[in-house]
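These notes are about the structure you will find just below.
Yeah, one chain of the complex is gone here, protein chain that is, but the others are all in their spots.
Take a look at chain A:
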């Protein structure tokens, strides 16, 4: 007797839980050859709202941790990802129709990227912070602080692309609501499973799957979101609309970058873009 398949239900990742969409909707995800791969939850604006609430609730605790501890947690994500690499390689091959060697190289790059950003957690302050010279008997110190809750529209690369936009935000202490790539949303949810088992507190990363054009405008206009990263927006008109909506509460906006080479060295700007500079004056003692 042949064994019955254990089919997986792909749901959302919000506040450390894996709920179905509040709307009860789902959509079909096909593999590279157009065959049914699975059904994914189709998030609604209310799921986005819940995700922002979860991200806001998680912000105080996460940003209050030491940079050293955040580095450990992000490194732990890399560790757990390494242990489940076969699952990710298989998912990438099914979703994108790529060769085993290429799938392996993407997973390698995603793990390396996490380790690279983990290392930055306790170093970014020294690089972008400063002891400013002032004309008086004071220390004048500038230090970077996380902006808050950041909405992210993830690019196409289902694993490497997602890791490359999320990791730089969380190492600095931001919390994130990310809309996974519309074409390949499944790997994002599997990555959610990795994050849920990596000591990452619930709500620090929230993953929504579904229509970019449906959810993104609600996040762009949301008054409790402090920044939005439009990296994965490919429709220029939608991008403009989102930038306009984001202006209402002066969100920090990162503009679309459709042709990014995710395998290249990332640089610091994904971290520095969503940091605020705090400058304090302190009298020099005796």
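Rule of thumb we're sticking to: contacts are C-beta pairs under 8 Å (C-beta built on N, C-alpha and C of every residue); 3 or more make two chains touch, one makes a residue touch a chain; residues count from 1.
Keep this in mind: contacts and distances are computed from a predicted model.
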Chain not displayed: protein name in its UniProt record ("Deoxyribose-phosphate aldolase", "ABC transporter ATP-binding protein", "TIGR03943 family protein" or "ATP synthase subunit b"): "Deoxyribose-phosphate aldolase"
Hidden partner chain, touching residue among A:1, A:223 or A:250: A:223
Among A:52, A:103 or A:228, residue touching the chain not depicted: A:52
Chain A residues touching the omitted chain (full complex): 49, 52, 56, 218, 221-225, 245, 248
